[in-house]
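Before I ask anything, let me first share the structure, which is written out below as structure tokens.
In this view, the complex is presented without one of its protein chains, the others remaining in place.
Chains: A and B, in written order; residue numbering restarts at 1 for each.
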Amino acid sequence: MTINDLNTILPLVVLAGWSVVVLLADLWIPKDRKGWTAALSAVGLVVVLGLTLARGGTVQKAFFGTVLVDGFALYLDIIFLVGGLAGIALAYDYLKRMELERGEYYPLLLIAISGMMLMTYANDLIIVFLALELLSLPLYIMAGFARFNLQSEEAALKYFLLGSFASGLVLYGVALLFGASGHTDLPGLVNTMRAGTGNQALFLFGAALLLVGFSFKTGIVPFHMWMPDVYQGAPSPATAFMSVGAKAAGFAALMRVFVTVFPSLSDDLTPILWALAAITMVVGNVLAISQKNIKRLLAYSSIAQSGYLLMAFVPYANAEVSSDSIAAMLFYLLAYTLTTFGAWAVIIQMEQQERRGLEVADYAGLGKRHPWLGLAMTIFMLSFTGVPLTLGFWGKFYLFSTAVEGGFVGLALIGLLTSVVSAFYYLRVVVVMYMQPGDPPVKQNRWVNLTALLAAAVVVGLAFIPGSVLDLALQAVLQLQ
Amino acid sequence: MLADWTYIGIFILVALFVPAIAITFAAILSPRVPGTLKQSAYECGMESVGKSWIQYKSQYYIFALVFLVFDVEIVFLYPFAIAYNQLTLFAVLEVILFLLILVAGLVYIWRKGELEWA
Partner (left out) sequence: MPLAYYIGLSAVMFILGIMGVLLRRNALVVFMSLELIFNSANLLFITFASYYQLLAGQIMVFFVMTVAAAEVAVGLALMVEIFRTKNTINIDQMSQMKG
């Protein structure tokens, strides 16, 4: 290790170091001043965001090639860092209101983001595993942050047991890949596959275990069972953060590993991916219809979104289409991140003590009493559905068109039909907000409001210039290869 | 291969034999003067009171958890100690950084008051 190596991953080093500093500084911050911890963490995130942006899109390797920083990593890092800022904005008032305020929340958030950033840099399966654990462990704790609340504790335990199970599967997969080729570094694995010297059977088993492990993490049917319970039980800001962060990081790892290493296995894997994507879209959307609790509704919606994202993987081995489809996925991730944080910002303002105000029926009258929040929520629901004039529409448009381009018309059709189904439950929220009388008690907070309104503005604003966003994503992908 | 196993076998036999000799000799040579104190069950420290199937203070678990983490991190120090003579200054600094992060954990526990037996 040299100074150069550290310099290459400077944003990550600063972030990880800062998380330790904040954790220690918090010990001397009095109980009623935890806003300082939040502010310190936010400052750290802004600095790291600046450093990330300043380094530009140059491709650099470090630590003997185990770490690779490229445009792909840059694009996702920006999503994670902005997501982290939104996560702090959502958490501060909520934790105070629910009497959960403890300073550790923010350092944990920073550590989770360092794990996600490390995941995007990973060019070696050892780093993939380490990053996976680094991002998961803080999330387990954040899920159980509402101590002595049974729902939260159960959510944490379930998340922990299934998350560790997924990590174990990933680890065994890595061990098998190492056994098949004698390499854990992605370039070495690629070369062994090209030369055809590796053990094919071990290789296929390893790839399958990696796929299953990451399917657990990203909530792909049939490995989604934990998601609704965890989403419902965890404190809302933690749910918002993990639904974006863990999912995006999981897909980042899948993408990096699959697109670079496994194209030669596509005969075996493409049908499996096709089936997983299709069943995830169908099951997620159909089960969401009967949900009454808005957190569970969004959990099933999040499962369905995983299906759409997975769609981009199906043509991964087709070199002509894969860069387009990955760009479409990166685009969709951006839309998903903005929309999710916005929607959770509204949910957090609606949530009352002892988990009241979380039923869809509680949203009656929101549109009339609080027109701005109602409008924002409407925009997010439309964006989730994929209605034109929102970012979600373009995300789905690009995803479906690349699927068609890759020759998977059937899959695109399933996506289209399930989107129509999803309109049913997303628009039900809008209908309840505007058509039914009621006066929901809303706990306004300027940071949460800012997040909701900013997200809504960006979701609509970027929908007018989807081409330039897609260009950014395309540039990010070109440097992946 | 087989020779290695033979060595291990001999080692096990010796390991079983030596204590056996010691115990046998002690049994033959020692005078027998039984008394109530001598026949009571051996306990270090104070005499035990009550049953052992009670709920333990959860602080025991916290101590155990803290110990566990620090204990396992030693894994990284062992290779470092072995290779110390061949390391560059930068590598040594790296390990010091690693230790500092662990110390940060210790400071955290100390400030949280978990080191006090309450």
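Heads up, the rule we're going with is that contacts are C-beta pairs under 8 Å (C-beta built on N, C-alpha and C of every residue); 3 or more make two chains touch, one makes a residue touch a chain.
Quick caveat: nothing in here was measured; it's all calculated off a predicted structure.
J.: In the full assembly, spell out which visible chains the left-out chain is touching.
T.: A, B
J.: One chain is left out of this view; which of A:P11, A:G103 or A:G144 touches it in the full complex?
T.: A:G144
J.: For the chain left off this view, which of A:A16, A:L135, A:L171 or A:A403 is in contact with it?
T.: Considering all chains, including the one not shown, the answer is A:L171.
J.: Consider the whole complex, including the chain that is not shown, and state which of B:L16, B:I54, B:V72 or B:L89 touches that chain.
T.: B:V72
J.: So that we can see where the missing chain sits, which residues of chain A does it touch?
T.: Chain A touches the missing chain through residues 126, 129-130, 133, 137, 140-141, 144, 147-148, 150-151, 153-158, 160-161, 164-165, 167-169, 171-172, 174-176, 178-179, 182-184, 228-229, 232-233, 290-293, 296.
J.: To test your reading of the contact rule: which positions on chain B touch the chain that is missing from view?
T.: The list for chain B reads 58, 61-62, 64-66, 68-69, 71-73, 75-76, 79.
Operating definition for what follows: only the chains that are shown with their structure count from here on.
J.: Report, in whole Å, the distance between the mean C-alpha point of chain A and the mean C-alpha point of chain B.
T.: 43
J.: For the complex, give me every residue of chain B touching chain A.
T.: Per the stated touch rule, the residues are 90-91, 94, 101, 104, 107-108, 111-112.
J.: For the complex, give me every residue of chain A touching chain B.
T.: 1-3, 20, 23-24, 27-28
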